[in-house]
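Here the structure is laid out as structure tokens; the discussion comes afterwards.
All protein chains of the complex are present and in place, except for one that has been dropped.
Here the chain labels run A, B and C in written order, and each chain numbers its own residues starting at 1.
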Amino acid sequence: MAAVIGWRKKDFWWQSPVVFLEDPAAAHRLVWDPFTVYSPVKFLLEWQASCAAKVGIFVKGCDSRGINRLLQDKRLERERVVVYGVPCGGKADAEKIRASFPAKGIKDVTLLGEQLVLTVGDREVRVAAEAYLLDKCLTCRHPNPVVYDKLLWEEVLPRQRADESRFARVQAVASLATEERFFYWQRQFERCIRCFACRNTCPACNCRVCIFDQAEPRWLGKANDPADTLNYHIIRAFHVAGRCFECGECERICPAGVPLQELNRKLIKDINEAYGDYEAGLDATDQPPLGTYRGEDPAGFDES
Amino acid sequence: MKRIGVFICWCGSNIAGTVDIDKVAAAAGTMNGVVYVDQNKYTCSEIGQAMIKDAIKEYKLDRVVIAACSPRMHENTFRKTVESAGLNPYYLEIANIREQCSWVHKDKEAGTAKAISLIRTAVAKAAMNEALFAVEMPITRRALVIGGGIAGIQAALDIADTGFEVDLVEREPSLGGRMAQLDKTFPTLDCSACILTPKMVDVAQHEKIRLFTYAEVEKVEGYLGNFTVTIRHRARSVDLQKCTGCGECLAKCPAKVASEFEEGLVQRRAIYTPFPQAVPNKPAIDRAHCRFFTTGKCKVCQKVCPADAIDYEMEDRLLTNGYGAIVVATGFDTHKLNDYGEYAYGKHPDVLTSLEFERLLNASGPTGGKILRPSDGKAPKTVAFIQCVGSRDKAKGNSYCAKICCMYTAKHAILLSEKVPGSKAFVFYIDVRTAGKDYEEFYTRAYEECGASYIKGNVSKVFPEGEKLLVRGVDVLSGALVELLVDMVVLAVSVDARADAKELAKKLAVTVNEHKFFTEAHPKLRPVDTQTAGIFLAGVCQGPKDIPETVAQASAAAVKVAAIFSKQSLLSNPTVAEVEQKLCSGDMSCMAVCPYGAISEQVVEERRGREMVTRKIARVNVALCQGCGACTVACRPGAINLKGFTNQQILAEVDAICL
Amino acid sequence: MPVVNERFEPLIVAFCCNWCSYAGADLAGISRMSYASNVRIIRVPCSSRVNPGFIIRAFQRGADGVLVAGCHPGDCHYHSGNFFTRRRLTVLKQMIEYLGIEPQRFQVRWISGSEGAKFAMVMNSVAEEIRLLGPNRKLRDVR
Partner (left out) sequence: MKITTDKVNSNLVREVEEVSGQKVSACFQCGKCSGGCPVVLTMDVLPHQVLRYAQLGLVDELLHCKTLWICASCQTCDSRCPRNVDIPKVIEALRLLVLRNKGGNYLHPNDLSEKVRRNAPQQGLVSAFRKFAK
């Protein structure tokens, strides 16, 4: 292995970004703490494109499905990657912590089982972790890696009631009247600055040249037009339909707070209901639902 | 900037009546890239076409838009027109202002506005039209026929008679198939062997036909005109060059096994020819049952062979050949009766399948053509024939009608009355279906002249009762219960697709239906074609049918093959998908949705920085692609595009049509 | 002086597959069945050629309604194209409805080459539904 991809600690307690380590002597810099939430998976694309050597990667449950995503899309050479699976009890939400504790006083945050241990000033505070986890981790169905070469420690139990809350937000939005729904989404999308962070972090958005970056033909206008923003979000969601594996990074990383999971999960729900339950990223060899069909499929339109 | 000419057709008053041509012409003149506008009463007329040609030359037009009737009507006519004026035929675009405008809108203002819009759309597309070229593909003028039954034999002979080479592959050691097992054929009662065996000999002796028996198709690649097929020649253990067919070995072989040809009624040896008139009339060793191959000791056949033809060392050989077209004629299996315990088949020796009964009728069969009970060798006086066994049964058999049973059961009843004087046939049926030339008359003969009693109602259970069989059912017409003591029961077994039909379909990249019969390209108009160009169907592998229909379909398939071979080369459809290398990520989403297997992976070399690297991308086989464009939408980055209907063209159309 | 109370005439873009629905449109013409002139047809080889990007683009450029028409399931000239269409456009349609677009704006119908009357009927009903909805403002470019 020429390098490993994992997480390191940065200056502040809430920062644990992805790191490439090439020097074995620097291995002590790798960390695993409540903030190692960033998905390391897409960095593999750049690594494999630029270097023929093997690389190691640490993956959480969600990240591991990203590995399967890339494998299914034939974007990864499995034999050139060593996957270290890290069973994950959920990652902490710095915003939620800041709301309850004086941000300046916090020195360190660690996760101990179901408890979050905070060092605030010189005292140690223990709180139930669940209240301080990221929303996306509360709906996580696969906390344990689904593909790995080596599992770092014992598997954790999946979170209770994750299934019930999975589509709760989708159902809430769907229950609005058409006009209300439109204005709800308008309010969300008008914040979008089309920075493409959602696309850039998404392991399902792994095209060599994204359709939105092409000039000829130009599928997406460059001007700040609400219709173009809508166009972007519709096509982005369509392109991950049946392929999104619900890691929720798109929504977490969005600087404008656009609730992208509500769109992605709507499509997952529709596909499950019409064409049978399918969870992306669990099997790298099957065919995603939009790449196959059955003669007796139902339709969402008048077939008479 | 393109130089586009627009030609507006009046179509007499068909268009001019509802569309203000002058207004449309004036509007067309202002459209982007349009340098010439003209109108004509009948553009498709010779004068109209001449006008277009002249204008192309005089005004140096490089794109042509014709506003007239539907492109489904005259697109080809006008493509030829622009081609004869020196332009690529795909520079033409048609605005359909008749079927989709003047004929459906009565209001002249609305019609005129729509015509302008449609022309603007066509102009926008035409500006993006590129020259497309059909690729000329050579043809390997040799056909492969898979299956050596009557369908394969007929197809091979018909193709060979037109002068083209044919290879015929048969899985068994001999030609003949199902028809060879039959005794007489309905409705004329001519002897099956008498009409089949001469054809088998013709195949063997035809200078254009190469016959491969004991061989199977292993792998199929390629496309219409250029298939590459690997054939597995199974180790026969008998050298066909040396063997004289004397038969010494057959008598001496000590290992015995149930004869497939005789439907298990008698035993054959481990070294065997399936039946006396086999072609080639030379044996094969069934290694699974041969004493030498199972125990390592014996070699009796080698000792007795005067020609030294036995070769225990022989191995399977894989040979690859090129073919231009393939005829699939793999026939059928008879339905397995595991789920029909009520008929006591397998529990009582005198309950027979129809094909077993057929062997009893046959002069070269186990009884020398006498109808005798397997249990005691006596001639049966009463025989119950039960129809629809495994047919029309959605609960535990085939939901479809096997089509041939009504007729062969009538034949059996007639032959029974001829062979066993004083005998009586009872035929239990649900419906009797005798559509076909002389078929109804044949059925009538069974009950009017030959004394068969037809009972509407299927048998519910067969009970062995001493030496006899008790058949219980009901006559639904009278409502009377039926209990008959009979000497023999014959079950009209249904026709199944070959158990391995799906495997072969996969190799050939053709489809099968829910019952595993091969799917024709169109149920009415293309009944012998498959979805894959160059692969044709003959006989029961496509669906149940009788001998006349099978032969007709085989000859039809042969003509289709000959029609392809009559050309020197084939022209590909130019509106096919193409892959843009730099956009393709190689995830092969396109391949999953292609109905023709036209997309495959290829390795390309690319410069990255200072080094050359390889990666995999999609590749379109233009010979297989039919231009549906399903792949273009499966491809997220738009790397695969459809020529003639590119993303650029359609987006330009959308932009123009919304103006 | 703008005309008030003028009847709203919607623009409807119809993507029709060449083998069934476009032929159905031609048959409607041959049979002289008149239908709403608001419908403009774009010919595609198969309904599976219709990229969601085309549909959104039509709305952006001012279409008030978009219709995709293809062969009935099982009748696809290309064997399986419309089966993929059915899945893709079901997902797309339910998504844009979820985003607050009126369901009538985007429709998918199966119309065979022999269904000229059905073609005319569908065009009339789509035109009428969209006339009642009024102009598309939600998906339209403002520039």
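The rule we apply is simple: a residue touches a chain if its C-beta (ideal position, glycine included) is under 8 Å from a C-beta of that chain, and two chains touch if they have at least 3 such contacts.
Keep in mind it's a predicted model, so treat the numbers as computed, not measured.
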| item | value |
| --- | --- |
| Touching partners, among the displayed chains, of the absent chain | B |
| Omitted-chain contact residue, chosen from B:L132, B:L189 or B:I430 | B:I430 |
| Hidden-chain contact residue, picked from the options B:D190, B:E342 or B:D376 | B:E342 |
| Absent-chain contact - pick from B:R392, B:R445 or B:R615 | B:R392 |
| Sole residue of B:P71, B:G365 or B:G473 that reaches the chain not shown, by the stated touch rule | B:G473 |
| Residue among B:V82, B:V482 or B:C590 that touches the chain left out of view | B:V482 |
| Missing-chain contacts mapped onto subunit B | 342, 388, 392-397, 430-431, 456-461, 472-476, 479, 481-482 |
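In the analysis below, only the chains that are shown with their structure count from here on.
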| item | value |
| --- | --- |
| Chain pair, A-C or A-B, that carries the greater number of C-beta contacts | A-C |
| Euclidean distance of C-alpha centroids - subunit A vs subunit C, Å | 36 |
| Centroid distance [mean C-alpha coordinates] between subunit B and subunit A, Å | 48 |
| Residue numbers of subunit C (touch at least two other chains) | 52-53, 57, 80, 84, 88 |
| Touching two or more other chains - residues of subunit B | 593, 634, 638, 647, 651 |
| Residues of subunit B defined as touching subunit C within the complex | 70-73, 96, 98-101, 103-107, 110-111, 113-114, 117-118, 121, 511, 531, 575, 593, 595, 626-630, 632-634, 638, 642, 645, 647, 650-651, 653-655, 657-659 |
| Of all residues in subunit B, those that touch subunit A in their complex | 582-589, 592-593, 608, 616, 634, 636-639, 647-648, 651 |
| Subunit C partner contacts - residues on subunit A that touch it in the complex | 173-174, 178-186, 211, 219, 221, 223, 225-228, 230-231, 233-235, 237-238, 241-242, 263, 266-267, 270-271, 274-275, 289-290, 293-295, 297-303 |
